[in-house]
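Can you read through this structure? Questions will come right after.
What you see is the complex with one protein chain gone and the rest in place.
And then subunit A:
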Amino acid sequence: MTEPTTTGRRAEQGVAVRLTDLRRTYAGVNALDAFSLDLAPGEFVALLGPSGCGKTTALRCLAGLEDPDSGTVTVGGRDVTGIPTSKRDMGMVFQAYSLFPHMTARQNVEFGLQLRRQPAERRRRRAEEMIELVGLSPHIDKYAHQMSGGQQQRVALARALAIEPQVLLLDEPLSALDAKVRVQLRDEIRRIQLDVGTTTLFVTHDQEEALAVADRVGVMRSGHLQQIAPPQELYSAPVNDFVADFVGVTNRLRGAVSDGSAQVLGGAVALLPGSATSGEVVVLVRPEHVTVQPAPDGGGNAAVVSASFLGAHGRVIAAADTGDQVTVQVAASAVGGFPPGTRVVLTPTGEPALAVSAD
């Protein structure tokens, strides 16, 4: 996972972005509802959320492709609300392949520079630099249909960056690519963003992508920002059960709160700020925060339902005697030790978790 760092150099190159109290309604449905977001200069922020949560609308409002019903968009201290897209100086990479089909990769990258009336020699040099930056120099004179999806998105990234935009907007640019290319390209995007230092807003529904590349990740639901935090904080200290459920895998374990901790699976779990403080609760515990041991005498507190090998690690799903189904992350080599039906002892490691009222 990339460390959430904002270097001095990046801060110099990037600009601050502020979305304030944006509202946008489509046919009576709130796509954005009092949505506010700040991006520091040079920061890489990812917006994460399910389909229809408003993340793309927020990005399009920043790009000027949508007009908010109310609220303001400020870039580098300048209010750009109502300014057309073409005058906002933002580079954008789209979910759909967006290279101009009648132009080569070079011509695509030069397009924005031509519009800025840059001299031919400078345009040519800049296009070659940018294409080299995304590792496609041998493909510089190819048309879109002669390139793979990953290559097309790389050229689109080069095209967006060639104009040295104030802000880089990435609207699910990896979602049409296959798994391996996605991972390669997301790492490349992060490398390039760190290199050029452009303030970047990245919209995705893939939590792994967001956690892997962003300085901060914002989780959205129904037009609201639920939480925005560095990836590690978002994962380990979600502010509500939606964030906990959406980011990573979460066990919902029934328990009771007493003396500032929750009792689940026969152990105590410290509570995160914002947790329910009394009564019956559901505690949201990560799979890696529960241990599983075979019960030697057939006792224990759960029975194994299934065990799966997932490559780097394994997963055991057990039915607890309390009625909860518990997913536990185990070492890949340990998977064979948990055939279905085996009685096991599940124990929480005690890592702080969020507890929400059981009602």
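A few notes on this one:
Simple rule for what comes next: a residue touches a chain if its C-beta (ideal position, glycine included) is under 8 Å from a C-beta of that chain, and two chains touch if they have at least 3 such contacts; residues count from 1.
Heads up, the rule we're going with is that contacts and distances are computed from a predicted model.
Missing chain, UniProt protein name, picked from "Putative permease of ABC transporter", "Electron transfer flavoprotein, alpha subunit", "Rod shape-determining protein MreD" or "Hydantoinase A/oxoprolinase domain-containing protein": "Putative permease of ABC transporter".
Looking at A:22, A:47 or A:92, the residue that reaches the missing chain in the full complex is A:92. Residues 63, 65, 84-92, 94, 96-98, 100-104, 111-112, 115-116, 143, 145-146, 156, 159-160, 163, 169 are the ones on subunit A that touch the missing chain.
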